[in-house]
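Pasting a structure here, questions to come.
Left out: one protein chain. Kept in place: all the others.
Right, subunit A next:
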Amino acid sequence: MRRAVTENGKIARDARESIQECVSEFISFITSEASDKCVKERRKTINDDDIIWSLGTLGFEEYVEPLKIYLNNYQEGDIKGSKSSDQNGKK
């Protein structure tokens, strides 16, 4: 949140709480849509593609490309992590 306002801006506690509630609702909203998709396709597991698809369907198209890139980097990081002995792979 802080990164979205300029340096001289402040965010009151009530605004932070409100945005936290909005984030929870956002997750529920997207997950619900992804879940419906899985039901139609007779699948039991919601995966990352379902989430990205749901974001596109519900109007968050501009999030889709950054998320795909993020996911690729994440998976890449995992692979590198597991090869390197001095790192603990995160997942």
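As a working rule, a residue touches a chain if its C-beta (ideal position, glycine included) is under 8 Å from a C-beta of that chain, and two chains touch if they have at least 3 such contacts; residues count from 1.
Definition applied: contacts and distances are computed from a predicted model.
One chain of the assembly is not displayed; among "Mitochondrial ribonuclease P catalytic subunit", "3-methyl-2-oxobutanoate dehydrogenase (2-methylpropanoyl-transferring)", "CCAAT-HAP5 transcription factor" or "Trafficking protein particle complex subunit", its UniProt protein name is "CCAAT-HAP5 transcription factor". One chain is missing from the display, and on subunit A it is touched by residues 1, 3-6, 8-12, 14-15, 17-19, 21-32, 34-36, 38-39, 44-48, 50-52, 55, 58-60, 63, 66-67, 69-71, 73-77, 80-81, 84, 90-91.
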